[in-house]
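Can you read through this structure? Questions will come right after.
Only a single protein chain was left out; the remaining protein chains are all shown in position.
Read from first to last, the chains carry the letters A and B; within each, the first residue is number 1.
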Amino acid sequence: MIEYLLFATFIGLLFHGIHRKVIARVQGRPGPPIWQEILHTLKFSFKETWIPKTASQTLFVGIVFVAIAIWSGALFILLSGGSILLLFAVYLLHKIVEHGMGLSTGSPYTKFGAIRSVISAASELPLLVTVVAIYFFTRSLSIADIAAYQEVHGPLLILAFPAAVAMYLVILSKMHYGPFSIIEAKEIVSGNMTEHFGVWRAALEVAYALKTYVLLYAFVLIFIGSLPLALTLLVMLLVLVSLSFVCAVTPMLSPYDTVTIQTLVTGALVIYILILGVVMG
Amino acid sequence: MFDLPTANIGGPDLFVLEFGDIVAYFSPYTAALFVFALIFTVLVIVSRPERQVDIAFGGDAYYTKVVDPDLLRFQRFMAIACGLATLGAVVTGDVFNFTLFASMVGITNIGIVAAYRNRHVLNAAFQYGIVAMLATVPLFGGAAIVLAGTGTLSMWELFGGAMAVPLIAKAFLVLGVMGEGMAPFYIAKAEITRAQGAPFILMVHVSSLLLFLRVTEIVISM
Partner (left out) sequence: MKKQTSLVIGLAAGGIAVAAGLLAALGHLPVWAAELVAVVMFPAFVIFIALWWNAKPGEEDIPFIGY
């Protein structure tokens, strides 16, 4: 079991490195080597580690455990063909992790990150309407059933294209250096991660690597179907590179603009679902 | 009697706990939500609040706020109450009990920050309270329409597929839970987050997110 987690962590970190490399190349910079994020994680794990004296110690440490645990759980939900509603739950819990990380330290920068994370809660709504739109087609929320449906009817990427766009936006809003990553904007140092350094930061990098892997894998499973592992990884890489292009050419939005865009997308999808409801009965 | 339909999206029920006619049940989905709520409730019980660092504007000076023991006790009590209400809401098998727990979450959320003496926080809590109170109208209205339309509030009956639950009842339930703190109505919560006591403030968010996850399951299943 643990070998899946180690594999996903490794690939996720590699994806983060590729993400940075693609952004750099699009912007005309040489960029770091693609294994940079793996080195980064190891570097953090060797740095001196302590708990800030102002922090709520239990929460400060506990939230790091929760961060890794929820995304490990999400990976197993995907692998065992579980419910995408549970995946949605993990996504919402990630929001709690962001709040908890920011609030637990007492630092004003992390607190700003946490407050921005409250504001960016609008990013959950596109995911919810994606779930509902998929339910309209498949009449089931289990990933195994969705994959079976796609074997018969073709990929949902074509059948339910607007839902795929919404899910793409959801993944985009969780990417580093993206237009929606306001919680880790540089004007608030590192946002909610500012005070988690050393081992805590290394562990968070592991959690984020798992998160990137899980979200990309979920996109492939839900909208394209179950493919052989090598092909899945290739498609995930393609999705990632397209996301990197978006991140490279868009500036970071202001916090309220992110809410506006995500809410507009949600609104558009609600209309799409209403039309689906009328057409498909 | 308590067999959920096998195509239920929360999965088959694993364990049913009867208190007279009030029945709680665990399916893989509700059990997962229960565990999530339990983890954060335990964190509330065992952790102490952080000491907020404030920067004096216009200089290099900063100061750390002290933790007031009375405030700490009250916040912890309210946060645990909120956790218990959330635990109840995610495992209940009755639509009315769910709405009851949801409104209790709204009340305890205000309670968590109500004792914190800061004008911005109290203003935000007041606004949040108004929205949450307004939201209880569609919330209980939704449950009432379910009862009027189908004659039952039991989820085993409603999830069976034989009952046609009016769409408006589902919409009201979702709207009511969103009013307790989900995306378009959550904006007062950004200011609430200023209050001290990270583990307790966190419970405000945990409870509304878990309620939303549960109502999604209920509405899709009905």
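Everything that follows uses one rule, which is that a residue touches a chain if its C-beta (ideal position, glycine included) is under 8 Å from a C-beta of that chain, and two chains touch if they have at least 3 such contacts.
Note that this is a predicted model, so its numbers are computed, not measured.
Listed by label, the shown chains that the missing chain touches in the whole complex are A.
The chain omitted from view is touched by exactly one of A:12, A:73 or A:191, namely A:73. The omitted chain makes contact with just one of the residues A:13, A:38 or A:202: A:202. Looking at chain A, the residues touching the absent chain are 1-5, 45-51, 53, 57, 64-69, 72-73, 76, 80, 198-200, 202-203, 206.
Simple rule for what comes next: only the chains that are shown with their structure count from here on.
On the side of chain B, the complex with chain A involves touching residues 7, 9-11, 28-29, 32-33, 36, 39-40, 43, 46-55, 64, 182-184, 186-187, 189-190, 193-194, 198-199, 201-202, 205-206, 209-210, 212-213, 216-217, 220. If you check the complex, the residues on chain A that touch chain B are 54-60, 62, 66, 82-83, 85-86, 88-89, 92-93, 95-96, 99-100, 103-108, 111, 114-115, 118-119, 121-122, 124-125, 128, 131-132, 135, 140-142, 263.
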